[in-house]
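Quick one: structure below, then a few questions.
What follows is chain A.
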Amino acid sequence: MASGTIEDVDGAADTAATESVLRADDVAVHFGGVKAVDGVSIELTPGRIFGVLGPNGSGKSTLLAALTRLVPLTRGSLEFEGRRYDTVRPHTIAARGVARTFQTVRILPGRTVFDNVALGAESAGSAGKAERGRARQRARTAIERTGLAGKERHRPDELSYGYQRRVEIARAIASEPTLLLLDEPTAGMNRQERDDITGLLGDLRGEGLTQLLIEHDVQMMVDACDHLFAMNFGELIADGEPEAVVRHPAVQEAYLGKQGRAHA
Partner candidate 1 sequence: AEGGIATQEGIPQEIKLLGVRDQTGPVAYAGIGGARGGKLAITEINRSGFLGDGVKLTIEEIDTAGSIETASAEMAQATADRTVHAIMGPTQGQQAATVAPMVERAQVPTIFTQAGSDGVVINDYTFRATAPMASYYHLATEYLAAKGLRDVSVLYNATYPTFAEIGEGAFPKQADRHGLNIVSSTPVQSTTQDFTTPVRSIAGENPEAVVMLLTEPQSVTALTQLRQAGYDGQVMGTSVQGGGNLTEAGRHGEGVIYPTDFSPALRSEKARDFVAAFRERFGQKPDVYAAEGYDGMWWLARAIKASGSASREGIKRGLQQVAKEGFDGVMGELTFEGNDMRVPGVLVRWNGRSEELVSDGGAS
Partner candidate 2 sequence: MLDVSELHVSYGPVHAVRGVSLLAEAGRITLVLGANGAGKSTSLRAICGLQPAGGGSVRLDGAELLGKRPHRIVREGVSLVPEGRRIFAPLSVAENLRIGGYTAGRSRVAALADGVYDRFPILAQRRDMPAGLLSGGEQQMLAFGRALMAQPRVMLLDEPSMGLAPGMVDTVLDRVRAIADSGIGVLMVEQNVDAGLAVADTVSIVARGEVVRSGDAEELRQDASVVHALLGDAALAEEGTA
């Protein structure tokens, strides 16, 4: 954790934590002249929900893409459960237990909701018959938990936007990952619907799942996360307890509108 620009609001809380699930060190992703991510270091410890806040275009999604190896790193290193992985191909790290959702809905259009979720469930295990049964069970559970029950046999394009987002979430959690990365999973949902999802994420945390969550809803982030990172212009500008981060002047300045200020 070397970047000088980070203002560690309460550094002590984190370092006490146990071994990290994921560690990114000085990660940078540049596209030509655009420095989408520029020297970000984060560490995710087990069983907690981490949040990333930041203005539009501050590099949150790109950071997620970097962590899942979907974009090449310009510099920096990545470690998952103690193993370096910044040169492996995306499927490798996914197979090791990193699941994600995408900011724009990406589901197989020709397949039913169940199939889409099963795809996630199956990516976890082997091909054995017993395992296939377990995968189906996992898929069913994920469907239940995301409020998709009854829609298993629908095709994604028959669903409203909010429900399509749930399919993404269900697919990701069905693989029973070690680390779950969520890019604006509740976009297009109202407060009540968000609360449902937040509740689900909380339950998953209870089961020991480490999560990294990107959302713009400050209230929800404060409620849901154990730890927040704030980004701007590709760099971390704050890092720490949620309440503290959202109150941080740099974050207020860069990010929050009336809604956030009202909260703070």
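Candidate selection criterion: all candidates are chains of the complex that A comes from, given by their letters.
FYI, contacts are C-beta pairs under 8 Å (C-beta built on N, C-alpha and C of every residue); 3 or more make two chains touch, one makes a residue touch a chain; residues count from 1.
Quantities reported herein were computed from a predicted structural model and do not represent experimental measurements.
**Student:** Candidates 1 or 2: which touches chain A in this complex?
**Tutor:** The answer is candidate 2.
**Student:** Contact residues on chain A for candidate 2 in the complex?
**Tutor:** These residues of chain A touch candidate 2: 31, 54-57, 60-62, 103-105, 147, 149-151, 158-163, 184, 187-193, 196, 216, 218, 255-260.
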